[in-house]
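Pasting a structure here, questions to come.
Of the protein chains in this complex, one is absent; all others appear in place.
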Amino acid sequence: MNALVLLFGAAGAYGTALMFGTLGEILTEKSGNMNLGVEGIMYMGGIFGLIAPNLYEQAVGEGNANPFVAILLAIVAAFAVGALAGALFSFITVTLRANQNVTGLAMATFGTGVAKFAGELRRLQIGGYVTLSNDLKFAFDNKFMPDFLKNIPIVGRIIFNQSEFFYMGIILAIAMHLFLTKTKTGLYLRAVGESPVTADAAGINITKYKYIATMVGGGITAIGGMVYTMTTAGCVWIEASLSGTGWLAVALVIFCTWRPLNAIWSSILFGALMIMYLRIIVPFFPTELYKILPYVVTIIVLVITSMRNIKDKQPPASLGVNYFREER
Amino acid sequence: MTNESKTPLIRLAKRDAMDPKKVWAIRIGSIVVALILGMIPILMAGKNPFQSYGIMISGALSKPGYIRQTVKKAIPLLGCALAIAPCFKMKFWNIGAEGQITMGAIFASFISINLASHIQSRFIVLVLMMLAGALGGALWAFIPGFFKAKYNTNETLFTLMMNYIAIGIVRWLQGGPWEGRPGTQIIPMFPDNARLPNVFGVYCGWIIVLVLVVLVHIYMNYTKHGYEVAVIGDSLNTARYAGMNVGWVMMRTMLLSGAISGVVGWMLVSGANGTLNSDVAGGVGFTSITVAWLSQLNSFAMIIIASILAIIDKGSATLQTKLSVPASVAEIVSGILLFCMLGCEFFINYKLIFRGKKDKEVQA
Partner (left out) sequence: MQKVQSKCAIELKGITKTFGKVVANDDINLSINRGEILCLLGENGSGKTTLMNMLSGIYQPDGGEIFKDGEPVAIRSPRDAFDLGIGMIHQHYHLVDVFTAAQNIILGLDDGKMDLGAVNEKVKEICDRYGFDIDPKKKVYDMSVSQKQTVEIVKVLYRGAEILILDEPTAVLTPQETDKLFAVLRNMKADNKAIVLITHKLAEVLDVSDKVAILRKGKYIGTVDTKTATAQSLTDMMVGRSVKLNIDRPLYSNPKDKLVIENLTVVDGEGIKKLDSVTFTAKSGEILGVAGIAGSGQKELLESISGLYPIMEGSILFNGDDGSQIELVGKTPMQIRNIGVGMGFVPEDRLGMGLVGSMGMTNNMMLRSWRHGNGMFFNKKAPQALAEKVWDELEVVTPSTEFPVRRMSGGNIQKVLVGREIASKPPVLLTAYAVRGLDINTSYAIYNLLTEQKMSGAAVLYIGEELDVLLELCDRILVLCGGKVSGIVDARNTTKEEIGFMMTTVGGKGGKE
């Protein structure tokens, strides 16, 4: 029991990165755009979210950095690079009408390339690891809830012993849920993803909605990468450690049946699977095989969701299909 | 409403058919644009882009040794693009070539590790390894193919997850059952009779992939199987209407695709590396998607595209040593290349009509 509580407590940290990645992709896919480039976008968010506060700290001098500004800069930088990637994806698929699958794959390659390049360049510039001072590191992974909350049995450890990003993610998920179900803009966005012909005939600007949703979605996704670097990876850029997270986020979107609220618990669950090998040791079972568990679970989930074909748990009806007005 | 805005500034119209020369001009133009955009990261690294491109090309082609290394990089890219082509033609988004290569490599290595010392003949060992590699890759591809055919399970994610599992298995093998000296996490080099011989200084895999180019071309364009794949790629309903067993064709195509990837995996362990490690595929499975798509699934065009990407890859490694521009510039440039090629199809399929030119276009 105790081990499980510890596991899920730690899972929140890894899960938060996944949560942002998943939420961003849900928003993107609601517009009918299937951006498979999440991996690349999270990578870029991961490095630029680190470089921004790193530059800031360098500029003001170590010790003088305001943690709040540093966090804000990290968020803004990650969001901006993700939004740019979303804009690029939209330009190629919406404006130039290219295949979404291949464009997404290209984005994955391009994004990881850009991130590695930027990371390496910065490393050469400063002649060592790209990282932050300990004060800022603490600020990024600040488990700021009061102790009496943290000390509540079970719940305290899982829910209240988390960094600020965890709560931001939950607020974002709720906000996105309300946006999609209770506002007109949300209704219109869903219409664009479900039936662009209908939305177009109703005078909704398909291109605008697709661009904005994909850009904001990309931005949120990129914040996921930033959260990973700044919390789980301890504010240090290690190229390989993010590998696979973005793809898991894409899989989680299906697992969540495109509902933002489901992203909260499912990302924590997957966070737990990712680190289970560290927390719950199974004797005589090789660690390397243990590490593939989340991927195996993802496959099982994919298969099960495809076997039970429930009508209102389907993807947006036009997902992955480009819309051209004059070709209907 | 003003009179000026009566017609939009730019409108789109579908083209009927474009002059093939123009089509190629646009495609080549897009490559040029990509190379120009590729200068941006080099400039950001504070280096001269022209000099850098020069270094990349000379680093890939200026000496026989360099050329050999470039060819060595091109072999798996080409082989794997050939493997992916039938899947993509069928609109089956197999992005699991990485895992299929790795599985093929594992199966081939099994033969080398367990049987090579018992069999004298190099030829028999190599053939056995090749068959094992094909089997491993085919098996790994068949699993997602089966679920796609049966339950329409999303193949993109399924094949992708299979990559991580395959790589995980190698990590376990190299630190466990197949580990050489304890603690090294390295599998010992294969014996000579499990290694592919060199021809013109490069392991003979290049001959194998060139043969595959011809075979895949014939398969895709002249066989009943190839026809089925093309019909399914166009319309599933038409395929069913014509009496095709869509599920079986999908599984069969995945088996074939996986087998080719598996053979590539065998060539990598038996030829390029001489042993198995978790980085055996090293991104080839992904880069080959770029190769397949840029060549519009045409086998012969793949030779050229695979060579270009291999030159960029090898050249960027040289660039890193000489000018300390990070080698990941290769990924950026190939990403940009792909973006540009994807985007340029638009200008081949559509024409833009500007407001002023309206009357002319109507007459034409």
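First chain written, first letter: the chains are A and B, and each begins at residue 1.
Quick note on the criterion: contacts are C-beta pairs under 8 Å (C-beta built on N, C-alpha and C of every residue); 3 or more make two chains touch, one makes a residue touch a chain.
Note that the structure is predicted; figures quoted are calculated from it, not measured.
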item	value
Sole contact to the chain not displayed, among B:P20, B:G65, B:P182 or B:G243	B:G243
Contact partner of the left-out chain, one of A:V94, A:I204 or A:C235	A:I204
Among A:L187, A:L269 or A:L293, residue touching the chain not depicted	A:L187
Touching residues (missing chain, whole complex) on subunit B	1, 3, 5-8, 11, 13-16, 222-225, 227-228, 230-231, 234-235, 237-238, 240-245, 358-359, 361-362
Hidden partner interface residues of subunit A, rising order	182-184, 187-188, 190-191, 194-195, 197-205, 309, 311-312, 317, 325-326
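The rule we apply is simple: only the chains that are shown with their structure count from here on.
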item	value
Whole-Å gap separating subunit A and subunit B, where each centre is the average of the chain's CA atoms	27
Complex contacts: residues of subunit A adjacent to subunit B	36, 88, 91-92, 95-99, 101-103, 105-114, 116-117, 120-121, 124, 244, 247, 250-251, 254, 286, 288-289, 291-292, 295-296, 298-299, 302-303, 306-307, 326-327
Residues on subunit B engaged by subunit A in the complex (per definition of touch)	12, 14, 41, 44-45, 93, 95, 147, 151-154, 156-158, 160-162, 164-165, 168-169, 171-172, 175-176, 286-287, 289-290, 293, 324, 326, 328-332, 334-336, 338-339, 342-343, 345-346, 349-350
